[in-house]
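The structure's right below; bear with me while I get my questions together.
Removed: one protein chain of the complex. Kept in place: all other protein chains.
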Amino acid sequence: MKSRDLAYVALFAAITAVLGLLPAVPVPGIPVPITAQTLGVMLAGSVLGARRGGLAMLTFLAVVAAGVPLLSGGRGGLAVFVGPSAGYLYSWPLAAFVIGLLTQLTWRRFTLAWAAVANLVGGVAVIYALGIPFTSLYGDVSLSAAATGALSFVPGDLVKAGIASVVAVAVRRAHPVIELPGRRPAAG
Amino acid sequence: MRWGRRAAAVVAAADLPRTAIELRGVSHDYGERPVLRDVSLTLAEHRVGVVGANGSGKSTFARLLNGLVVPTEGAVLVDGLDTRTQLREVRRRVGFVFQDPDAQIVLPTVAEDAEFGLTNLGVPPEERARRVEEVLVRYGLAGHRDHPAHLLSGGQKQLLAIAGVLVMQPRRVVFDEPTTLLDLANTRRVARVVEELEQDVVVVTHHLDLLAGFDRVLVFEDGRVAADGAPAETVRWYVDRMS
Partner (left out) sequence: MTLSLYVPVASPVHRAPAGLKLGLLAALAVALFLVDRLPVAAGTLAAVLLAGLGAARIPGRTLLAQVRPVWPWLVVLLVFHLVVTDWHTGALVVLRLLTLVAAAAVVTATTRVTELVAVVEWLARPLALVGVRPARVGLVIAMTLRFVPLIAERAHRIREAQAARGATGMRWGVLVPLLIQVLRLAHTLGEALDARGADAPAPPPRRRAAASPP
């Protein structure tokens, strides 16, 4: 990894932390207020690509695990990694990786639609796919019960996937970061 | 007395011989866009200033001097070392201070950041502690040793950025617009820091009065050296040309 990649990873871990400092927004018609933090997961994947995006989330989780309260609501430390909702956290590196992978695959014609696909698959489906079984295991409840409980967060996550997609397309136009193999721009 | 101590602190670098940086037929382009065209010159003077309009190629020129950018064509030699093949040794000899200290301070606290380059050089811990202490005292940052770097003022941040480079004891320091983001008082302070340096310097700047006591000034225009000489006439030529 080049030094610039280290910078990308640290900066997107920091962006995710800053998004967690924002207060949760109540949205009419949605039962749970939306927190902005998982937007960081989506942005890391769809701006940096699979590898750097995934590493940015691993870095963010390492910082939180080390005892820095950067998770939304000022949470942090190891306690958040053993609670019933810990599976959602564990999914973040994989989620960013999958979003990044889908983004790279569609990079040449990365329209809003492709961005939305990437963010819905990686940023919503992957997160629930890991989060729900974890709650089910730790809480000793059935998968369907855990999934029903998670339903109230889905509308917020769909809104975030939408925002992340719009932002990802705009950022790609202004300052593309992902480089496809064989078409490297000159070093700058 | 304070001045005496300052001078003593940089003696290690002053003992080193002067550096000479030679550019041989250097051209550079970013993709399709040429930024430097066939520049050949040797920098051996103690203090060299570089001026030019935005986009004239002066920033790229500065980055060539310590291998941050390697030329598309031609070669840059620092004391005979090619920046393309002997990067590590070149970076030891030539330090680089950026315009925005926020982009240069990489670690959370003042002392940690000042130490960063020394750790990379593989300097042993006791020696690191001694040098960090020395450089923090010299730039009035000793009282902020364990403070988060983001709480420093703009001027202090730039001093920390400079300290983080000088602690590595390079023989020449390249400054890329070090005062552009600073207010008048801090600009003067940084100018004094540059003036007091025993090391050779190259200063890229829009603040022309910074260059008064310099030995040589280069004017860049459209990727070429348009004027080159003593500061008085070169700066006057540049000002006339810009007005």
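Should a chain be cited, it is by its letter among A and B, assigned in written order, with residues numbered from 1 in that chain.
Quick note on the criterion: a contact is a pair of C-beta atoms (placed from the backbone, for glycine too) under 8 Å apart; a residue touches a chain by one contact, two chains touch by 3 or more.
All values derive from a computational prediction rather than experimental measurement.
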In the full complex, displayed partners of the excluded chain: A, B
Contact with the hidden chain (one of B:V78, B:V135 or B:A149): B:A149
Contact with the hidden chain (one of A:V63, A:A96, A:A115 or A:A161): A:V63
Residue among A:A113, A:L143 or A:A170 touching the omitted chain: A:A170
Subunit B residues touching the omitted chain (full complex): 63, 66, 68, 70-75, 82, 84-85, 87-88, 91-92, 95-96, 98, 100, 102-108, 112-113, 116-117, 120-121, 148-150, 164-165, 168
On subunit A, residues whose C-beta touches the chain left out of the figure: 1-15, 17-18, 21-22, 25, 39, 43, 47, 55, 59-60, 62-63, 65-70, 73, 75-85, 138-141, 145, 149, 163, 167, 170-171, 174-175, 177, 187-188
